[in-house]
Structures are given as structure tokens and as C-alpha cells.
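Here the complex is missing one protein chain, while the rest keep their positions.
A and B are the chain letters, set down in written order, and residue numbers restart from 1 in every chain.
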Amino acid sequence: MNSFYRSFLGGRSGTVGLVVLSLLLLVVLPLSIDAFRLNMMGKYLSLAFVAIALVMCWGYGGIMSLGQGLFWGLGGYCMAAFLKLEAAANIAKEAGTDQIQALTTVGIPDFMDWNQITELPWFWYPFKSFPLTLALMIVIPTVIAYIVGVAMFKRRVGGVYFAIITQALCWAMEILFVTRQGWTGGINGITDLRTLLGWDIRTPDAQMTIYFLTCIGIIGCILFGRWLLNTKFGRLLLAVRDMEDRVRFSGYDVANIKTMVFCIAAAMSSIGGAFFVLNVGFMSPKLVTIEPSIYMVIFCAVGGRMSLIGAVYGTLIVSFGRTFFSEEFPALWYFLMGSVFILVTMVFPEGLAGAVNRFGPPLWNKIARLWRKKPPAAPAEEVKP
Amino acid sequence: MIYPHFALELEELTVSFDGFKAVNGVTLYVAKDELRVIIGPNGAGKTTLLDLICGRTKPTDGKITFMDKVLTRLPEQEIVRAGVVRKFQTPSIYPKISVFENLELSHPKGRTAIGAIFFRRTPDVVERIHMVAEQIFLKDLLNKEAEQLSHGQKQWLEIGMLLMADPQLLLLDEPVAGMSVREREQTAELLRSICKGRSAVVIEHDMKFVRRIADKVTVMHQGKVLAEGHMDDIEKDPRVVEVYLGH
Partner (left out) sequence: MTAKITLILLLAGLGYSWEEIKGIAIMQGFAGLNLFAIFLLMALGLSVIFGQMKVINMAHGEFMTMGAYTTVLLSWLCETHAPGLLTWYFPVAMVAAFFVAGAVGFLTEWAIIRHLYKRPLDTLLATWGLSMIFQEAFRQIAGARETSATMPEWLMGSFQPFEGVDIPINGVFLLSACLVLTGLVVANLYYTRTGLRVRATVLNRDMAGAVGINTTMTDRMTFALGCGIAGVAGCAFTTVGSISPSAGGLYIVDTFMVVVFGGAGSIVGTILAAFGIAQAQSVLEFFLSGVLAKVFVLGAVVVILMIRPQGLIASKIRK
């Protein structure tokens, strides 16, 4: 129990941070905002998975991926493919048996029909099964990340080069998904998703449940991340980031360590993509291209690249700001966001978490002193990894 | 005919950077338990030679054998796993973590990515860390962040990190650079004690220090071996005086 407390909850300060976040997500937000906004929060939270993944991959491992949208998108497309096949099967059922005989294309997604595809492509078949879909959702991004990782890291491609190459890969995937309309739904993506295993995901109740599931997913990822970063592997990541050569000359295969964290980050991002589809009911290639991928990195940077919890706050604040400003003052938004990019890298490289760590404890002490009118020992709310 | 059995054998080792031969046909044998010192003027190819042995630079030509195992084309981590470790000229340690964790990361257990995830801090690991820390004079500083150590202590820490793996060949690039006189003496003691039962190749400029530790000395000049032998003979060699010691 004690070791669980230390490695998962991150000791006292880590526990406080996690409890505050859980209360905010699971109690305060559902009670204080309407269903529409809550659904929006669910949407944002599905992006926070990527931000958490980037904390491990970039903040600790020093590997900046500008193409994380690729993995997020793969997870989203896997989930969307399953839901779409279910929708298509439902339509076939409603149409009745007579028409099934009349129409050869019944039971395949509508966009395939529009593109004169009469038979389900072979790689769509696995998505008829829910367990298989869940498995593929993890396996596909992991395998791709593994291939990219081994190919790059074994050849010692890193830093800026790796960032640019992941960006190019992300772009290539977007082009492929847009142009292969019959297979992927093209530029519109996969839309009109209604039920998950017969459960209507569009009702307010369902949306609420999905929001809570997303929150639990986020908290699970934070716990997992804490555990991982607390192992020797986590310290190795820091070592690789700061002193790659020394790690190599201590007998480690640096490429394997980097590949491992890149794969974990890919799988985690993919889960986020799947939650996104459940929250909004569609998937589109526009969400997985270069620009969203860079936003994912900035979520992480704003929250604090070394803080798993910070990543969640960073995602929520930036996403919310984006929605708010692009509705109210669209022009201002770009200036503001541009400045945030510059400021956060130049002035606050540790992001929000850094600010909380620096200003939190003194502030807390001051409040506590006012409260009790005597100086207490400092129980600081410190944002821990 | 009896072949003397060597630990490290370099044969006709050559590396060329765009035509410039930094190391040119070096043949060198280091016996088991021997402490070899390489001296020579700047640019003689000493550091490059160590780079070649530990796999940081790949040779254009020649062969490296250690304990009958050919290292020439192996990746760095395989060479380390074969028992050859390297200390760099400027101390290369992990700045953001404690001395203890620095040593722990250098422990050979959990060297694969998955192994590292499931690595546990068992009593034997802790014991080994304490043992090494005692040897390198850092017993009381185990919880200090490595960044905050003095320059000399960082050099020791790096040596300690090498010892964690219980290596058979140490490659040390200027281990006493930037140390005070007292630290130099301590380091000389340290090297003598840790090299028992191991071989070592050391690059050094401090002649007094070299005389204290060396079994045999190799002088390099312009990528080639100029002379080799005991320190007393080397000092009298007119060629060595000409290119190096005379200055």
C-alpha cells in the first residue's frame, strides 16, 4: 500500500494534485456547466491523452513528435470504423430481408456505396468485432510507432530531424486518408455514428456517461504515467534526454528505450482518439493533420512538459481559449495563440506546473497563515509528475 | 611457439576523416591486469583511439579484439556488455538526478527497455551502490543532485558509474583533469585499487601522475605509435623528448 502510494500517487503533493483534478473533472464540472459544454469538455479531454503521452515522450524522453495526430487519428478511425459498420448493419436490419436480396451493397458504410465500392475491403472486416477493434486500436499505432521508432532511432535520427519527419508522416497519412475516399470517407471522414453495441451514444445520458468514462481514462493514464516514470525506465528517459551518450556507454540500447516510450505514447494517443469519436460521433482527416499535431505539443508545453497533470490543464485551457476566442474575436485568437507559443517556450518553459510549483507553496502558506493566524508547516500543493 | 595472451589487441587500426588519418595503422596489445597509459601531444589521436575501441567511431581499417571477442563492428552497448567501459574527457554524468540514482542507472540489471520498467531496487543492488560509493569517496553524498558535485567529484562519480558494471577493461580519458593536487593523489590511489584484476587504458598529460600509475606507456604522435615501453625508458627516448616531453 505504501509503495502504491509513492509510485502511483506520487506521494503527498502528487495525491493532492490528483484529487484536485479528479474533483474538478468528476464533480465540479458536471455540476456547474450544461450538457453541451460538458460534451465539449469531453472532446477536449480526449486530446489531453495526447498531451499526457507527450509529457512522457517529449518532456522526459526529449523526443518531440510533431505528428502525434497520426496516432490519435488512427485510434479515432478504428473506433469510427467499428461504429460505422454497426450503423450500416442496423440500416440493413431496418430495411428488411427482401431488400437485402435486392441490394447487393447493403451492410457496407454509406460512403463506400457512394464511391461505387460494392464489397467491404478486407481490412475493414476486423472492425466488425468490438474486442478486435479495441485490440487493433492499440496494436496498429504501436506497430507503426515501432517501425518508425526502430528505423529512426537505430539510425540515430533524433531532435529536429525526427520532429520534421514525424510531421511529414502525419501529412502523408492525411493525404492518403483524404484521397482514398472509398476506404476512409475522404475529406468528410466517417460520420453519422449512432450506436455502440446497440447503445445510443447521442442521448444526453449517454453523453454524460461517455464524459465520465473519458475522465476515468485520463486519470488512469496519469496513474499509469506516474508509475512508469517512477521506475528505472523513467529515470533512464531523463538520462537519455540529457546525456544520450553516457546511457549508451552504460550498456543500454538507447534506440530501444526511445522506441518503447514512443510506442507507449502512440498507444495512449490512440485511446484518446477513440474517446473523441465516442464524444462527438464522427471522425475527420482534418483533425489529424499538421496543425492539430502542433497544438497537441503546445497543450503539453502550456501545462508544463514535465507534469502529467499539468498536461490536462494545459489542454483544457488552450482548447477552451481557442473555442472562446474563435467565436468572439477570431483575429485576436491567432495573435494571442502565436504569443503563447513564443512566451511559453521563452519565458515559461516549465509551463503552468512550473508556475504552480514556484508560486503555489508561498501562496498556500500565506492563505493558511491568515486562516489559522499562526505559521504552519508548509503543506504545499505541488504538481508532481 | 607460445602466443602471449593479451586482453586487448588492436591491429593495424586506421580511421580516416575525409582523407585525414587521425589514427594510422596503430597496433597495440594490452595484457590482462595491465594499466597502460597513452601520452602524446595534442592531436596525436589519443582520444580518437579510445573512441575507436569503445565503438563511438568506426575504424576505416583494422581489427579490435577483446578477450578473443572481435569488437570492431559491434554497436557501443554491445561493447560495454563485453566488459569495456569508457570515461570521457569532460565528466559525463546525469545532472538532474542524485548520485545514488546515477550509480543505480549504471547497474547492469535491467538493461533492456522492458527490463528497466520492471527493475526493482533489491538489497544486492543497494549494497553494490554503497560499496562503489565508498570506493569513489562519495559515500556521504549519495542523495545529492549530481549537478551540484565539484568537478573532481563528478570525475569520481563517472569512474564509479563505470565500476558498477564490474568491467574488465577501463578506458579513461584524462581522469585527473581539473583536479587539485590532493584529489590527484586520491585518484591515483583509486585507479591503482580498482585496476586490480582489470585492464585499463588511460590518457594523461600529467607526467607525475603517469609515473605513479603506469605499468607501460605508449607514446602517440600524428596518429601513429611513436614509442612504447616503461616510463624510465620512454623518458630517455630522444624522439619522445623531441615531439612531446621536450616542450
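Going forward, a residue touches a chain if its C-beta (ideal position, glycine included) is under 8 Å from a C-beta of that chain, and two chains touch if they have at least 3 such contacts.
Owing to the predicted nature of the structure, the values given are computational and were not obtained by experimental measurement.
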Of A:Ala89, A:Ile117 or A:Ile165, the one touching the omitted chain in the full complex = A:Ile165
Absent-chain contact - pick from A:Ile216, A:Ile342 or A:Leu363 = A:Ile342
Key: Residue among A:Ile138, A:Ile210, A:Ile298 or A:Leu316 touching the omitted chain   = A:Ile298
Query = What residue numbers in chain A mark contact with the hidden partner chain?
reply = 58, 62, 64, 66, 151-152, 155-157, 159-161, 163-165, 167-169, 171-172, 175-176, 178-179, 290, 294, 297-298, 301, 331, 334-335, 337-342, 344-346, 349
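Heads up, the rule we're going with is that only the chains that are shown with their structure count from here on.
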Request  = Enumerate the contact residues on chain A facing chain B in the complex.
outcome  = 228, 231-233, 235-236, 238-239, 242-243, 245-254, 256-257, 259-260
Request  = Could you pull out which chain B residues touch chain A in their complex?
outcome  = 54, 56, 75-77, 80-81, 85-86, 88, 92-97, 101, 104-106, 108, 110-114, 116-119, 161, 165
